[in-house]
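Worksheet for the structure shown next.
Only one protein chain is missing from this complex, and each of the others stays in its spot.
Chain nomenclature is as follows: A and B, assigned in order of appearance, with residue numbering initiated at 1 for each chain independently.
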Amino acid sequence: MGDKGTFLYEIWVARGSLLSGAALTMQLSLAVIAIGSFIGCFGGLGLVYGPAPLRLAIRSVVEVLRGVPVLVLILFCYYGLALFSIDVTAPAAGVIALSGFCAAHMSETFRGAVASIPVGQTEAAKAIGMRFWQRLTYVILPQAARRMLPPWVNTGVEIVKGTTLLSIIGVVELLLSTQQAIARNYLIIQFYLAAALIYIIINFSVSQLGAWLERRFAYFRY
Amino acid sequence: MIDYQFNFDVIWRNWDNFLGALGMGLGLAAASLTLGAILGLGLAAARISGKRWLDRPVWLYVELVRNTPLLLLIFFVYFGLPEIGIYVLDKYHSFILTLTLYAAAYMCEVFRAGLTSIPNGYLEAGKAIGLRPAQRARYVMLPMMFRITLPAMSNNFISLFKDTSLAAAIAVPELTFTARQVNANTFRVVEAWLTASILYLAAAYLIAWALRRVERRYAMIR
Partner (left out) sequence: MASSDMSSEPLLRATNVHKRFDSVEVLKGIDLDVAQGEVVAIIGSSGSGKTTMLRCINLLEEYDDGEIHIDGETIGYRIVGGVRKRLRESAIADQRARIGMVFQGFNLFPHMTAEQNVMLGLTKVQKMPKAEARDRAVHWLDRVGLAERREHYPYQLSGGQQQRVAIARAVAMDPRLVLFDEVTSALDPELVAEVLSVMKSLAESGMTMLVVSHEMLFVRDVATRVVFMDGGRIAAEGPPAEVMGNPSSERLRSFLGRFHGLFG
């Protein structure tokens, strides 16, 4: 493994904490994407089909969540929720804030995708007597899903990158575990590059998954 | 709200700090976005040059940068460059350099998409009246690209402006940093973060409004 102080030696020493940091990054990302997308679908439904007051309410929340930096959302949640004597851990506060961000973007994505389906599709479905949920399930959503995919993947990548902000409130995800290793061995350049490589691999996998899904959905054209 | 008494006095007492911090963020964004747009345009030109040795490295740069967390890049530049003998950058210049490189990758993609979406007929019309390649670029491609990409650019601008909040991580006294200081010194948690959020939102809307005016001014009938 080389001598103490060389990159190979030090990364071998730090492998456990780096890997657990990377694992936490992925867990946090998955949780945020799952929660955020789930809420975002309902937000999007409300934006397209909801009554005017509901649309206005969702629209306002979405605008606020998209207009305020994620870091501010995170710090607000972290320091703010404690005031309610809600005992949130740092990771929980982070997941809540990032999920809000993710949900806001998904709502907008969902709305845009559904709105881009030509009205003729809805009318053709109405013409054969389908009800709202049937039109949604069999006609609108299968087509909208494909249009949602690219922005969804983008949001996923943003979330993975966004989890680094949790290092600021002390969550030992990949970036903070890298910094902790650097504090011991001073291999600043090498360790940041190594961490960057891991992020790139994770994000590349997310994009590949997205591309695979897109191919799966590519059986029809417009 | 459990026992929480709002008290905005500390905000008014720190009002100059907040405004100065907002100005700092806007200044950082303006500098980085200007430089990033110029660099991004050059990168986009390389991408569509048709020369593989230009196109491929730029593609790689864009992919690597867009898949790496900004916070990691900020630390890498700020702490890493001195390691390789570059000491001249203070935290402000270091941050501007990082955000410029980051913005350039995103701008490159926006510009490239805009350039390739220009219908061929316009370029042929330019050829037909005898314009040279550089003239076609100057009089046909750039103006059309500018108009086509304006909406995407304003999204990018706002998102990159929000990214100035990450400068707080290297103690640049912008809004997030200031809010955190007020939070820590006065325990007026909600007031501090609410003020920061509102100022961010206001600035984001101001940017959006200004760019929409530009968009209208340069609206193109398509």
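Please note the rule applied: a contact is a pair of C-beta atoms (placed from the backbone, for glycine too) under 8 Å apart; a residue touches a chain by one contact, two chains touch by 3 or more.
Bear in mind the structure is a predicted one, so any value in this text is a computation, not a measurement.
Student: Identify the visible chains that the left-out chain touches across the whole complex.
Tutor: By the stated touch criterion, the chain not on view contacts A.
Student: Touching the left-out chain: which of A:60, A:89, A:134 or A:205?
Tutor: The missing chain is touched by A:134.
Student: Based on the whole complex, identify which of A:82, A:124, A:197 or A:211 touches the chain you can't see.
Tutor: Selected residue, touching the omitted chain: A:124.
Student: Tell me where the left-out chain touches subunit A, residue by residue.
Tutor: 118, 120-121, 123-132, 134, 138-139, 142-143, 146, 219-222
What we mean here is this: only the chains that are shown with their structure count from here on.
Student: Distance from the CA centroid of subunit A to that of subunit B, rounded to the nearest Å?
Tutor: The mean C-alpha positions of subunit A and subunit B differ by 21 Å.
Student: List the residues on subunit B that touch subunit A in their complex, please.
Tutor: It comes out as residues 1-2, 4, 64, 66-73, 75-76, 79-80, 83-84, 158, 162-163, 165-166, 168-169, 175-176, 179-180, 183, 189-190, 193, 196-197, 200-201, 204-205.
Student: Within the complex, which stretch of subunit A touches subunit B?
Tutor: Answer in residue numbers: 63-64, 67-72, 75-76, 79-80, 82-85, 157, 160-162, 164-165, 167-168, 175, 179, 188-189, 192-193, 195-196, 199-200, 203-204, 207.
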